[in-house]
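Removed: one protein chain of the complex. Kept in place: all other protein chains.
Think of it as A, B and C in the order they're written, each chain with its own count starting at 1.
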Amino acid sequence: MSDSPLARLNNLDRRWIFLAMGLSIAIPILLKLRFPEYPGPMARATFNAVEAVPEGSTVLLSFDYDPASAAELQPMASALVHHCAARKLKIVFMALWPLGKKQADGTIDRVLKEFHPGYQYGTDYVQLGFQSGNEGVIKLMATNVPEQYKTDSSGTALTSLPLVAGVKDLSAFKLVASISAGYPGAKEWVQYGNGAMPEAFSIVGGSTGVQVSQLLPYYPKQMEGMLVAVKGAAEYEMLVEQKYPVAKPEVIGQGRVRMGPQLVAHLLMIALIVLGNLAMIAGRSRGGAR
Amino acid sequence: MLQRTVPIMILCLSGAVMVLAYFITSAVSWSETVNVWFNVLAAVAYVLGAGNLLTVNLEKISSQRPGWGYSAITLAAFFFMLTVGLFKIGAVPDPAHPTVHLAGDYETAASPYGWMYDWVFSPLTSTMFALLAFYVASAAFRAFRAKNIESILLLGTAFIILLAQTAAGMFLTGWIPEGSAFAFLRLDWMKIAITEYIQTAGMRAITIGIALGVAATSLRLILGIDKSYLPKGGGAA
Amino acid sequence: MTATTMQRSLTTTVAAALLVLSQPALAQAPEAATQDWIRTDRLPLLLVIVLVASAVAAAIALARSGRPVKIRRLAALDAVDEAIGRATEMGRSVLFVPGIQDMTDIQTVAGVTILGRVAKTAAEYDAKLEVPTCRSIVMSAARDAVRAAHFEAGRPETYTDANINYLTDEQFGYVAAVTGSMVRDKPAACFYMGAFYAESLLFAENGNSIGAIQIAGTAEPSQLPFFVAACDYTLIGEEFFAASAYLSGERDQLGSIQGQDLGKLFAAAVIVIGCALATAGIWIPKLAGGADALRKYFGG
Partner (left out) sequence: MNGTTETPRPKQRLTLLWISLAALGASLLVLRAAVAAQADPTGEATRSLWTTVGVWTAALLTLGILSFLFRDNPFYKICESILIGVSAAYWMVNAFWTSLVPNLFAKLAPTLVRDTMLPSLPESPTPIADFVLACVPLLLGIMLLCRLVPSVGWISSWPIAMVIGVTAGLKLVSSIESDFMAQVGATVQPALAFDASGSFAFWATVGALVGIIGVLSVLTYFFFSVEHKGAVGKTARLGIWFLMITFGGAFGLTVMGRITLLAQRFEFLFRDWLGIGG
């Protein structure tokens, strides 16, 4: 057989492809490669939405995901909390998913206490925790927060926590962010939170790659910013870190670390598609000559 | 008659009842009730499944067919998991009712069942799932060939989306100003346009078609036109 | 005798159950009496169901009356005979995967009816047909369907339960076992007909690596791209549901496919009229109201 090397690719043992795929994911993980990101319009819109909140205002962060989606969503949650704290915004944490409260606790420990030790519980941030009821929780909070949350997650009455003592309804917040892995999540916040009082606050959302199509219709009208999966987190991290650097980049750089294997593997896929077609053309031209 | 007519009658009747129940106020919960029944039925049917699993593997072992050792491993794993799960061996007692052994929590990491789930079941299934990363690559290499317009559209779209998914997309086209007349050449713009307009339209039409297909299939069954599910001839074993 | 008594006891039990089921309603009778006993909010849906159902029924009636039924060819189904024939020639088996859901998914029901047709051809060719299942009840139903197919093919003696087996309910456990047996037994034809999720590509890529002809059919939109890319033929969504009727070749069933077409015509008409109204409504607000009403009726 005297086929050209390209044409011979048509009979390539697919195990070489497997090996290439394995290496393209393993090596970036082992070397913890971080590539620069080029923030897209959605990430920039999210960044600008947080920047637009006046210093000292209160924001509401809803952790609507569980450990299963944490790989995709935790990096953006960490960056968002750091961004808010760096801007000296008061943060109220809550969760529409039962396991979301744990995710929020972890973020408070790893980001807020680590990088912003000055943040005091009760005056600078409050953890409301999880309440069942899905969109019902949002609906009630839109008119009456103390009715939905009588206490914070550790049982302290809201009235004895200065930050939330005076909160009546959702209009107390200047920004609502929902990091969500599905129902209930950012979509419900738009429909029932923003729907109840369209002018009171802006909404930004984080989403997994799978359910992004559900949220696209709301961006950018009802939802000012949107972060999609690890990629969105990486872009947003880039913006946040440029303006508010941190001592330990591994906490706020998780998105970009996770994008390392993604970038290499995606480029490999693209190369494979190109190679496959070149091989086909090479093989075909020989076939035609015969 | 019992073998052909009765099943058809059962099928038609239960189908028609479920359709009507959806419109009758007092019957709205019927679908939930039936759902619970079927879950119980599926649980009872495990007797058949487990029986089949046993027969097949025991037969292999007793006749010493090639690979009988693997059958033995399957059965050993099966019985171990079944025993620690059904009898809740090593389960953590319920603090409210410490005397009732079977009320204990058998799914925690501290019990054998939970351990098996965490360190055997879960890594095996998630690695099986992760194999897909390799297969998407080999499928892309093999199947995405520009043979005709259809395949060019298929691979072209996949190509654009793959590029737009990473920093490479912004690197290549990010310099095109967003407000300009050429903004549609930006990969992030293309990705949104493809997913939001073309994919939405395609998926909508597929869904409408599927809905009609489901409806027609259901009608064929309820009207007794499609009887292919019925057994014919002698007793079942 | 036992059968009749059993049947009688069944009827009484079902009657008792129905009585019990309606008890909560009876208990609330005082208020219920003032309420509607029919869900009036669902009447628009009822109307559309009646419309679709009567379209299908009318098409079936027309087909019965002797009107010629023309259905376009479906390449994937024309390939079924060829694939099984090839497997027979090569002395290899045929693999049929009826999806990973239980019989409570209509896709599995459709998959099992297609299995019946495939099994009939396989029985005629005397090809070995392997059906691994992911659910116990599907195993039972598949055995019934394949046995019936052997009877229809006039070869009941060649049927055996041994090739239709339950493996495990776990999605990836099932995949591990099926792909493992694929590379070991090297079936020459693989059919994937039913509800599929992430395993679609695992099957299709392994089937390809052993050189099998692969024919897939599913109504799971998220998995269609993988089957389309990696299989030789794919029944896309609605085609999958038409397949069992198409393969049966019976007039009634073919008629019902034409009924589906009437349903699509209806959908297209609503879309065209609605969009025209909505577009005209930009200038004439009254017409926009008409489009809104239409959209609201359909719950969009």
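Things worth noting here:
Definition applied: a contact is a pair of C-beta atoms (placed from the backbone, for glycine too) under 8 Å apart; a residue touches a chain by one contact, two chains touch by 3 or more.
Keep in mind that what you see is a predicted model, and the values were worked out from it rather than measured.
The absent chain, not drawn in this view, touches the displayed chains A, B, C throughout the complex. Mapped onto chain C, the interface with the missing chain covers residues 2-3, 6, 10, 13-14, 16-17, 20-21, 23, 44-45, 48-49, 52-53, 69-72, 103-106, 109, 137, 140-141, 144, 167-170, 172-173, 176-177, 179-180, 183-184, 221-222, 224-226, 228-229, 236-239, 242, 257-258, 260-261, 263-264, 267-268, 270-272, 274-279, 281-282, 288, 291, 294-300. Against the chain not displayed here, chain A makes contact via residues 15, 18, 21-22, 25-26, 29-32, 71-72, 209-210, 229-231, 258, 261-262, 265-266, 269.
One rule holds in what follows: only the chains that are shown with their structure count from here on.
Relative to chain C, the chain whose mean Cα position lies farthest away is A. For the criterion of most C-beta pairs in contact, the winning chain pair is B-C. One inter-chain figure worth recording: chain A and chain C are separated by 38 Å, centre to centre, where each centre is the mean of the chain's CA atoms.
Mean C-alpha positions place chain B and chain C at a centre distance of 15 Å.
Shown for chain A are the residues that touch two or more other chains, namely 14.
Residue positions of chain C touching 2 or more other chains: none. For chain B in complex with chain C, the touching residues are 2, 6, 19, 22-30, 33, 38, 41-42, 45-49, 52-53, 56, 121, 124-126, 128-129, 131-132, 135-136, 138-140, 142-144, 154, 203, 206-210, 212-221, 223, 225-226, 228-234, 236-237. Contact residues of chain B toward chain A in the complex are 133-134, 136-138, 140-142, 144-147, 155, 158-159, 162-163, 165-168, 170-171, 174, 178, 188, 192, 195-196, 199-200.
Listing the residues of chain A that touch chain B in their complex gives 12, 14, 17-18, 20-22, 25, 35-41, 212-213, 216-217, 231, 234, 259, 262-263, 265-270, 272-273, 275-277, 280.
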